[in-house]
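Right, subunit A next:
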Amino acid sequence: MLLGPSGCGKSTLLRTVNRLVPLQDGRVLLDEADVARADVTTLRRSIGYAIQEVGLFAHMTVGENVAIVPALLAWERSRVAARIDELLNLVHLDPHRYRDRYPRELSGGEQQRVGVARAIAARPPVLLMDEPFGAVDAIVRASLQEETRQIARTLQTTILFVTHDVEEALRLADRLVVLRDGKVEQYDTPLAILSAPATPYVGRLLDARDVIRRLSLLRVRDAMVPGTSDATMPEILADASLRDALDAFLSGAETLAVRAGASRIGTIAYENVRRALRAQTAVGTLP
Partner candidate 1 sequence: MSLPHLLAHAQTHVALSAAALSAGTATGVPLGILAARLRGTRGAILGLVNVGRVIPSLAVLTFVVPVLGVGFKPALVALALLAIPPIAINTDLGLRSVPPAALDVARGTGMTAMQAFARVEWPLALPVVLTGVRTAAIEVIASATLAAFVGAGGLGEYILRGLQAGDPALLLTGAGAVALLAFAAEFTLALAARRAGERTA
Partner candidate 2 sequence: MNYLFAHLPKVGTLLAQHVVLVGTALALSIAIALPLGILAARNRRIATPLLGTLGALYTIPSLALLALLVEYVGLGFWTAIAALVTYAQFILVRNVAAGLRGVPAAQVEAARGLGMTSAQRFWRVELPLAFPVMLGGVRLATISMIAIATLAAYVGAGGLGTLIFEGLDRQYPAEALAGSIPAALLAVLADALFRALERRWTRHLTPRAAG
């Protein structure tokens, strides 16, 4: 996740990976190989690319748009057709309804979904996304973010995501690169950065003092007490954040039973949340 204010160079940095921006100095290594050495066309076809304006080809149907890279790679027609349907389903667009439509008939959110499908059509190991959800309203954006996270996990794709939205960055990132004026201010996991911002700027940008923010990055699963629970206890999912847990406590609950799948695996109370937070803080110094 590349995070930073407008003009900090995050988009430019992203586009050096697929060589849309030439490098003047230094190297970009993809799987230990210098991208400058590879054939640019082959390189780009092996990297997915999704941008904010989407750039769906207006004269092609949704299906033709999604199939563009496989078509460039000369896949057989039957394989392409199957892949189109598979991808449209993946982004929650019914193939029968959408395959033969044209971009102009789609809403912003639908267009962006097609854009993502198009980007991953040829199963690229790496996907570049440049503020893809910036032009969409907040509700659609939240669902798109969630879907992207699921896709990344399912397909095992490495995603390089550019954003200026701090919430988005914290929510989606496995690793976060904070940029400013063309320089990397910090590169670490979101939690590590929040606990120990490298510079005052990073601390301000991410509002590192905001404890609640940090809570949303911690899982119930990591703070709970394993064991049995009382049948009368309200439940919370193991993968929910500690912030959700705090919400429940502030609404009146005392102890929550933790559920993972079909069974209850433990309990969590307010004290567990505090302890987890304190453990986090001990790792680094606060500004």
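Basis for inclusion: all candidates are chains of the complex that A comes from, given by their letters.
Heads up, the rule we're going with is that contacts are C-beta pairs under 8 Å (C-beta built on N, C-alpha and C of every residue); 3 or more make two chains touch, one makes a residue touch a chain; residues count from 1.
The shown structure was predicted, so the numbers you read here are calculated from the model rather than taken from an experiment.
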| item | value |
| --- | --- |
| Single touching candidate for subunit A, where 1 or 2 all sit in one complex | 2 |
| Sites on subunit A touched by candidate 2 in the complex | 15, 18, 20, 41-47, 49, 51, 53-59, 68-69, 72, 102-105, 115, 118-119, 128 |
